[in-house]
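For this depiction, one protein chain was excluded, whereas all remaining protein chains were kept in their positions.
Order of writing sets the chain letters: A, B and C. Residues in each chain are counted from 1.
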Amino acid sequence: MKIAFIGLGNMGAPMAVNLLKAGHEVGVFDLVDTAMKQLEAAGAMACASAQSAASGAEVIISMLPAGQHVRRLYLGREDAPGLFDALDGKPLIIDASTISPVDARAVGEAAEAHGLTFLDAPVSGGVGGARAGTLSFIVGGSAEGFEQARPVLESMGKNIFHAGEVGAGQVAKICNNMLLGILMSGTSEALALGVKNGLDPAVLSEIMKQSSGGNWALNVYNPWPGVMEGSAASRDYQGGFLTDLMAKDLGLAWELALDCQATIPMGSQARNLFALHASQGNGGLDFSSIQNLYRGDEGS
Amino acid sequence: MKIAFIGLGNMGAPMAVNLLKAGHEVGVFDLVDTAMKQLEAAGAMACASAQSAASGAEVIISMLPAGQHVRRLYLGREDAPGLFDALDGKPLIIDASTISPVDARAVGEAAEAHGLTFLDAPVSGGVGGARAGTLSFIVGGSAEGFEQARPVLESMGKNIFHAGEVGAGQVAKICNNMLLGILMSGTSEALALGVKNGLDPAVLSEIMKQSSGGNWALNVYNPWPGVMEGSAASRDYQGGFLTDLMAKDLGLAWELALDCQATIPMGSQARNLFALHASQGNGGLDFSSIQNLYRGDEGS
Amino acid sequence: MKIAFIGLGNMGAPMAVNLLKAGHEVGVFDLVDTAMKQLEAAGAMACASAQSAASGAEVIISMLPAGQHVRRLYLGREDAPGLFDALDGKPLIIDASTISPVDARAVGEAAEAHGLTFLDAPVSGGVGGARAGTLSFIVGGSAEGFEQARPVLESMGKNIFHAGEVGAGQVAKICNNMLLGILMSGTSEALALGVKNGLDPAVLSEIMKQSSGGNWALNVYNPWPGVMEGSAASRDYQGGFLTDLMAKDLGLAWELALDCQATIPMGSQARNLFALHASQGNGGLDFSSIQNLYRGDEGS
Partner (left out) sequence: MKIAFIGLGNMGAPMAVNLLKAGHEVGVFDLVDTAMKQLEAAGAMACASAQSAASGAEVIISMLPAGQHVRRLYLGREDAPGLFDALDGKPLIIDASTISPVDARAVGEAAEAHGLTFLDAPVSGGVGGARAGTLSFIVGGSAEGFEQARPVLESMGKNIFHAGEVGAGQVAKICNNMLLGILMSGTSEALALGVKNGLDPAVLSEIMKQSSGGNWALNVYNPWPGVMEGSAASRDYQGGFLTDLMAKDLGLAWELALDCQATIPMGSQARNLFALHASQGNGGLDFSSIQNLYRGDEGS
């Protein structure tokens, strides 16, 4: 299949590589030259512009940093027309960026006005998942569009979810990541409380994991150093999913809650904890380092 | 084995019945006559006092409402000596009540002074688990005591955890239930936020369950009506684990955090949410009815 | 002085009337005809457009609902030029709307590019203050601009504060109103806790007012019914500053905190409490009705 891939950052580049591995013909575009070179070496066709990459493509995939970039790519601005005005065919449009549902819906409506099918398909799984081809895609858009996109997405990911109409992918991702922030801070809090009262963190982790406190963090991402081999906690919280990014995702939950006047006491609490932790110099550590906030003097 | 069982309430009675079913000889005592009659019918020996039940027993199990009752039973008070002063042998002492770690340790120290082995062994699993013999026991006490108690506890439960020294069982249960309160309110919050933005609660539940938001509530206790067959949510939040009891357990977490000066922003938030929900007339509903708090007018 | 006044809503209309009373010559514009008629009756000159009102004015004052309206008025959009492009002189620009600091700064920069002096001057004091001419103005902009504006603002208000550069007026108002939300919910919480423990709300109010708990709510806006004659609480929370508006102002604090990555645990808590209270059907009551949230069944 002929695919255009726009945006070759830390996530986009390995995703495009996996499309090539799956046998697709991939035209790529990015403003950064070295990224283009790298993909060319992997077999992609480096294009001079997004429009050139899109020319003749059956599917266009974008992976960009923020909503404004996605809007600009597809909708254009005063001085430059967007891709929607420059397409020669009717390719399927898949935006895998994490942006606000409002932006996703705006682009989706413009796509519809141009007779195009648009899907918002934010991912989870990080750079590791992008490389291994084990990302999760949470997709918003029509059922037909979703079925059309599925084989392409399966070249890059493992779990492909259909969340609902356009924008629903972004909403579901925000909800999930808000819950993740709550789980991680809550789990850290419970562990710190137990340890302060003499419990062994590994023993307490095991008990809660098998009981009604069981959750993803206890299963695969234990925040206490040494409890789980290979965890971020066991390598001084280096790498992984950064505190700054978790704070940002929880900020998206705030924006969503403001838009619809929802009450989010637990998510707000989590956002403030991660923001505080970041403000104390820990924004570049893995988000499970929130454990240290609960350990006071001892954790720093 | 000859076992004394003190306290035949909603939990204690079916636990004692399971001991009888396992072939143990059980002497029982409770202040309530009908409870005694019921156990007698099931094959237990009804005794006139705790002391009489304890006479000649190899194991004494107590299941009482609160710390003051446990203290009174074993330590006595001005006008009446406690069981520890009245024992003829050296039975193993297992208190399955949910009490504060401070109370558990006080009784444990008195036991040690009398040359007795004491275990605190609070349970989770509710009345259903007590009847089915599938309770979890979270045990504090010496490794020897734990091994001695294990076969007896296995007659009444499925998961038998050793949390640490005396008091550790109570600490671990408090930590787990605090995390449960956080998970349940956090999951309800994420679902409400998604639904307010057009998502289907079952679809969103499935996505989060398989992603990094996965937790016990999504697995077996989904709070949104109709998502999970047989859940409390699907029967108008009748029965189950009551809001009032969750608020009380989160109150134990507050007490524990005050004792050791721990910071518990997520657990405090959860406690206030359940207490607020209870104050608005929902104390007698299942605790997953916290979902309604997030639904505002629509949920009531 | 010749003044143009754009925006004759609940706040703007009485403000413009006060300018007339102070002897200024006022040209007004609003899209709503009845508002124009009313001002004409009070002595204003009704103009056919904002541009016509601005023609020859020494000062332009705008009082509009939201940032988008202010941007559109001064900056225009694709199909229509803004006021800044249509002015014949160099009038002082005062925007009294409550908008985000980001919007205020954008308009301020455009003003500067046109050689104009711009002030953001959000007010507090409500419709009552607008009528009585006792508003507070919290002004952002240059010291010279502020001194130039002061006599005009004094025709409409009592306290005129200079908060700092352009945008600072909006920031200071957001900070103040966030603190107000915290004070009001905190005061309600303290009163409810005392009353639940047998205290008389009036006695407790008096003690706290004279002690280290003293604050604006206890001084002039006591949330407990009957404690203060003439308070919103004493007339079933009718009128006043609505719960919905307080929730909205606290939402502006969330946005500001997201922009600068600030941690606002107390303000977030207050926002969620007012949003919850609104979601339970109380958005149209005075914001001091948050007291009822703390009274549970009894308060409803």
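For this structure, a couple of remarks:
Here is the rule we go by: a residue touches a chain if its C-beta (ideal position, glycine included) is under 8 Å from a C-beta of that chain, and two chains touch if they have at least 3 such contacts.
Because the structure is predicted, anything quoted here is derived from the model rather than measured.
For the chain missing from the display, the contacting residue among C:Ser185, C:Asn222 or C:Thr243 is C:Ser185, taking the whole complex into account. One of C:Val26, C:Ala130 or C:Met208 touches the chain omitted from the figure, and that residue is C:Met208. Along chain C, the points of touch with the absent chain fall at residues 101, 124, 136, 138, 159, 161-165, 167-168, 171-172, 174-180, 182-183, 185-187, 189-194, 196-200, 203-204, 206-208, 210-216, 219, 221, 253, 256-257, 260, 262-267, 269-270, 273, 293-294, 296.
Not every partner is drawn; the one left out touches chain B at residues 247, 251, 254-255, 257-258, 261-265, 268-269, 271-272, 275-276, 278-279. Against the chain not displayed here, chain A makes contact via residues 265, 276, 279-281, 293, 296-297, 300.
In this section, only the chains that are shown with their structure count from here on.
Chain contacts in this assembly form a complete graph, since each chain touches every other chain. Centre-to-centre separation of chain A and chain B, using mean CA positions: 39 Å.
Averaging C-alpha coordinates per chain places the centre of chain B 52 Å away from that of chain C.
Within chain C, residues 265, 276, 279 each touch two or more of the remaining chains.
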